[in-house]
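Of the protein chains in this complex, all but one are displayed in their positions.
Presenting chain A:
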Amino acid sequence: MATPAEPPVDPRGVRFAAGVTTVVLALVLLSGSGWLAAAQTVVFALGAFFGLRFAPYSVLYRLVVAPRLNPPAEKEEAAPVRFSQLVGFVFALVGTIGYLTGLTVLGIVATALALAAALLNAAVGFCLGCEMYALIQRLRTRNQGATA
């Protein structure tokens, strides 16, 4: 997934994007709109499959918010963030399918789970998908070590 190495990202941008995601997912839950869920699924897909520089909320941050702030004191690796977009994509896709096929409960549950993870990131900077990425990387290197 992360074959071409992406430049490190501004962690404040990641939290900004998580905040926008939280608001959009809240609107999905309140309106029950499968099409809005589909739009958020596309947003996740752009970041996950094409890279964070194509993720719409990251673009919004870079163009509108970042120029008004000081340069970031530190940057973080893009790969775990990109993986978290993939996790978000899966949940949003399941939610969209649920809403658009009439399985509303599935739509609500998948959207609410994605919203909780996004809010956790926006509120305290804890990225669940990034932690999953780190654990998976470790399991992978451990297995390579065992077979080498």
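Methods note: contacts are C-beta pairs under 8 Å (C-beta built on N, C-alpha and C of every residue); 3 or more make two chains touch, one makes a residue touch a chain; residues count from 1.
The criterion applied here is as follows: contacts and distances are computed from a predicted model.
Peer 1: When you check the chain that is not on display against UniProt, which of "Sigma-X negative effector", "Thioredoxin", "N-methylglutamate dehydrogenase subunit B" or "Malonate transporter subunit MadM" does it turn out to be?
Peer 2: For the chain not displayed, UniProt's protein name is "Thioredoxin".
Peer 1: For the chain left out of this view, which of A:Ala45, A:Leu86 or A:Leu115 touches it?
Peer 2: Counting the whole complex, the residue in contact with the absent chain is A:Leu115.
Peer 1: Hey, which chain A residues sit against the chain that's not shown?
Peer 2: So the residues of chain A touching the unseen chain are 11, 26, 28-32, 74-77, 79-80, 104-105, 108-109, 111-113, 115-117, 119-120, 123-124, 126, 131, 133-135, 137-138, 141-142, 145.
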